[in-house]
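My questions will all concern the structure given below.
Complex shown without one protein chain; remaining protein chains in place.
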Amino acid sequence: MSREKKEIIAMLLAGGQGSRLNMLTEKIAKPAVPFGGKYRIIDFTLSNCSNSGIDTVGVLTQYRPLELNRHIGIGSPWDLDRKDGGVTILAPFMGAEGGRWYKGTANAIYENFHFIEQYDPEYVLVLSGDHIYKMDYSLMLDYHKERASEATIAVITVPWEDTNKFGIMNVDDESRIVEFEEKPKQAKSNLASMGIYIFNWKTLRRYLAEDESDRKSHHDFGKNIIPNMLHDGISMYSYVFNGYWKDVGEVKSLWESNMDLLKEDNTLDLYDRNWKIYSKNPVNPPHYISSTGKVKSSLLNEGCVIHGEVNNCVLFPGVEVGRNSIVNDSVIMPDVKIGENVSIRKSIIMSKVIIPDFTVIEDRENNEVVLINE
Amino acid sequence: MSREKKEIIAMLLAGGQGSRLNMLTEKIAKPAVPFGGKYRIIDFTLSNCSNSGIDTVGVLTQYRPLELNRHIGIGSPWDLDRKDGGVTILAPFMGAEGGRWYKGTANAIYENFHFIEQYDPEYVLVLSGDHIYKMDYSLMLDYHKERASEATIAVITVPWEDTNKFGIMNVDDESRIVEFEEKPKQAKSNLASMGIYIFNWKTLRRYLAEDESDRKSHHDFGKNIIPNMLHDGISMYSYVFNGYWKDVGEVKSLWESNMDLLKEDNTLDLYDRNWKIYSKNPVNPPHYISSTGKVKSSLLNEGCVIHGEVNNCVLFPGVEVGRNSIVNDSVIMPDVKIGENVSIRKSIIMSKVIIPDFTVIEDRENNEVVLINE
Amino acid sequence: MPDIMGIINLSEDETAMRDIAKYRPIGAIPIAGRYRVIDFVLSNMVNIGIHNVSIFTQGKSRSIVEHLGHGKEWDLDRKKDGLFIFNPYVNPKDSTFHKGDIKNFIDQLDYIKLSKQKYVFLSRSYMICNVNLQDAFKYHKDSGADITLLYKKMQGEKDKFINCDNLTINEAGKVISVGKNIGKESNFNISMEMCFLKKSLFIDIIENSISKGETMYLKQAILQQVRKLNVNGYAFDGYLGCINSIENYYRVNMELLDIETSKELFYKNGYIYTNVKDEPPTKYTETANVTNSMVANGCIIEGTVERCVISRGVKIGKNAVVKDCVIMQKCSIEEGAVLQNVILDKNIEVSSGIELRGASKKPLVIMKNQKI
Partner (left out) sequence: MPDIMGIINLSEDETAMRDIAKYRPIGAIPIAGRYRVIDFVLSNMVNIGIHNVSIFTQGKSRSIVEHLGHGKEWDLDRKKDGLFIFNPYVNPKDSTFHKGDIKNFIDQLDYIKLSKQKYVFLSRSYMICNVNLQDAFKYHKDSGADITLLYKKMQGEKDKFINCDNLTINEAGKVISVGKNIGKESNFNISMEMCFLKKSLFIDIIENSISKGETMYLKQAILQQVRKLNVNGYAFDGYLGCINSIENYYRVNMELLDIETSKELFYKNGYIYTNVKDEPPTKYTETANVTNSMVANGCIIEGTVERCVISRGVKIGKNAVVKDCVIMQKCSIEEGAVLQNVILDKNIEVSSGIELRGASKKPLVIMKNQKI
């Protein structure tokens, strides 16, 4: 018995360019986008792994990985700097037959077949790096084992009017999945796939290999692997998740999910000491509110210096707000310097932007979220 | 002043497929090929960095990196599991304009421009991961600084008859490089480039950018960057290295350099406690020589079990030799199991091969090195 | 990387620190919302590339060990060199305990001798600053002195460095004598108790003290050399805080509420590193009212805070009023409590309705882990 043998390993798909987030992801992969005052989107998934006792995580990436590489480093913040396992960034590579970029979510896993095999896992947890939620995957694994399931898919109930935006699971009384519909016009259920799968590795391995040789396939879990498994009558269960879950796929939803954190009834509790969200910690002193500063209903972080007024905002580390400036309902990313007599409302200001004195930022006409980049 | 600012960082080119090593590199990149009983080729360069006080190393790879990734891990054996810096594996990635594989040695560095910039280094040390040698790069850096050189190239004297296999430096009395000839038929000097360069980063950055836009360029240090710098009269010096240095580019030279370690007058001292060569350490008990075993003029490693006779061999960890078997003048890679009554001479047996009882391995006809793979 | 090994001697006089040094050495006292006293000198060292650092304790080392861990945050978790914590060796059989700190250095002479560096930077923890040790080291080497002592020229501020060493320095920069500051003079040179010297000299001093047996303290042993050797002073002119009494501890925290002072201390010659706690952002509610204060992460602030230093994970309830206080980590001040001129050690719960008031020159100190 080698210590390298693992019961379960996680494969985290972090390749997305996330073009709907436009300017935010011009230089960085979507999972590296800052969120919630001191995190990046991927921190939630990595922290979930760490807190669930999963110590081996492959992060699949091919789009502008520098920022993500720097952020993840050797995995120390998540206690994933392990001797065996830990976090490994898996970029596409060149084999004897030439180089291949990942063609789809399933193909990305297939290309890293050897990485998975070295741990000889019973189960593989497939995750996506661009959702905000806290979830104990070990409970989902218990459920998977109890049901003797071969593939378990985490689902969440969504409003009926949104069902056409998701992959919808139709399940029987025992939560067994009987049908899967990708963005149905007339949904039969409002259970949406969260893109979180536990597979028996042996089963998944077979389907990935078959899918790889199927020329018509999109090599995608939702479009190909899951439907093929269903078609063959593989034992598949849905696992219902209750709690905060958000796909921050657009500028508006990114803004909204940040604003969610300021609500009194917010269910994404960042203060739970038993389920900390880990991130790279900046090296900054405590934040400082001067004698002219005023802060209400906001999240602040280390290194901020506030001489002005901040209401209903999320401020990342190192933000400065000058005298007589007022910032309302906004997300201000790391190291933004806001001058004096500035007025900002309902905006996202990207990292390191400098806002000169007397600037006014707000979309008065349409009341949309304003995004300011360098 | 941030701790991330580094005086010098190393960029290690480990992308080579090394096709001349044929079967050895079918599944692994050349720098990951085992050497010297417990090392891999790249261990020498990584250990040199660590022993020279260089704590930031980018390893550029695009060919079958899994084995290399596993070997390097988070860099612990070389003390390169650092919070800032340490070792980073740099695979090709996809930008907004699509993915790009490295086109040449210079292009590989260019593509990782942002990686280098984050450390804001004064100097960049460019290394190749497929040479066997021990060298203190900090002395070369001192030399580079003393001469106010902009590019310093390490050279070694080679036999005149071999000059046509190397890039040859012609230098003046002050060791200033005046001419560079790639594999000259009639060499004017026998100083060969070792493929080890120290550049002022500002200078190199300019030349890399220019080279990148040159459509005719091979994007190679030896073919393009160095000649261009020489042409422009950039201050360039040669740095003479004395000591063991070997390019293990072929099966024969791989065998030879292993056999070199068994010689009494071998200059590659592996036993120097002030310049250890680090590697991933296997988890094995001490080796065992039984009452029927006999070992002479050989290197043995942990986990070996010897019931037969071993003469003039290099045995990697976990090798077993059965009763009445004789192994002479050979390199036996990790976990090879040699049965009973086997005879092996002048061979390289690759990892995990099982040799059945009564096998004879030897090239009696041509006396060439025999390579046995799975 | 400079050719220097760093040594921090935690044998410091704790008598004037009252209860906050009861279970911890001065080096481990929480300060400025998220640091411990030792973080400053340790960061100054790693910022110039020193990567062999040893800490000599007086025995009360648990809080130091917990805080520093393997030295990861200072990048000192290394195979070669790195971070070493040496406790005085106590022989349980004969139960003897040696007075003075020199015994601890004698016990570790092997470590010091085997270290590869040629120079030693010797310091204590209680002087807080962000000093460019590169410049000081260059001055030491260029001047050819045997020992270079760092000091700061003071004008006024008589009572700030009471009981510290006072250096008499001639025009050539040479240290003539070392006395004690008793607060009488207005212009004086305060020793930062940081010095550079060759390792060989350092070893000589220790070995000498063994053979002669006169000195029990390393400081004595070094000061004896002042007359014999060439001892220079190097003037530092940045912010210097001195944590040698509870009053000074309070003063330093309050001084950091000046944003220019704290920017200098935390950024000027490199960052100050500390143990990270993965705390979430600090949340200010609708009822929060905070001015002129320094607040670390992980807090939930619903009340009024003025001129305070608030550490990580503190909760301040609605209608609570906290003024001129230093609040250490994980304290909870409930609705309607009122605090002024108070130092709360960590993990204190102040119940609703309680009022605690100290004086601005004599802050009230509350010992850790209490419910009031």
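Here the chain labels run A, B and C in written order, and each chain numbers its own residues starting at 1.
Heads up, the rule we're going with is that contacts are C-beta pairs under 8 Å (C-beta built on N, C-alpha and C of every residue); 3 or more make two chains touch, one makes a residue touch a chain.
Just so you know, these numbers come straight off a predicted model, no measurement behind them.
Engineer: Going by the stated contact criterion, tell me the shown chains that border the hidden chain.
Structural biologist: A, B, C
Engineer: Considering the complete complex, identify which of B:K103, B:R147 or B:K276 is in touch with the unshown chain.
Structural biologist: Looking across B:K103, B:R147 or B:K276, the contact with the absent chain belongs to B:K276.
Engineer: Using the touch definition from the top, which of B:P77, B:G167, B:G222 or B:P334 touches the missing chain?
Structural biologist: Within the whole complex, the residue contacting the unshown chain is B:P77.
Engineer: Can you say which of B:Q186, B:S213, B:N274 or B:S291 touches the chain missing from this structure?
Structural biologist: In the full complex, the listed residue that touches the missing chain is B:S291.
Engineer: Could you please point out the chain A residues that touch the chain left off the display?
Structural biologist: 1-3, 53, 76, 79, 82-84
Engineer: Using the touch rule from the top, list residues of chain C that touch the missing partner.
Structural biologist: These residues touch the chain not displayed: 58-59, 70, 77, 88, 90, 92, 95-97.
Engineer: In the full complex, which bits of chain B touch the chain not displayed? Write them out.
Structural biologist: The list for chain B reads 36-38, 76-77, 270-271, 276-279, 281, 283-302, 305, 314-315.
We adopt the following convention: only the chains that are shown with their structure count from here on.
Engineer: So the centre of each chain is just the mean of its C-alpha atoms; given that, what is the distance between chain B and chain C in Å?
Structural biologist: 46
Engineer: At least two other chains touched by the same residue of chain B: list those residues.
Structural biologist: 76, 83 - these are the residues of chain B that touch more than one other chain.
Engineer: Hey, what residues on chain C touch two or more of the other chains?
Structural biologist: 72, 271
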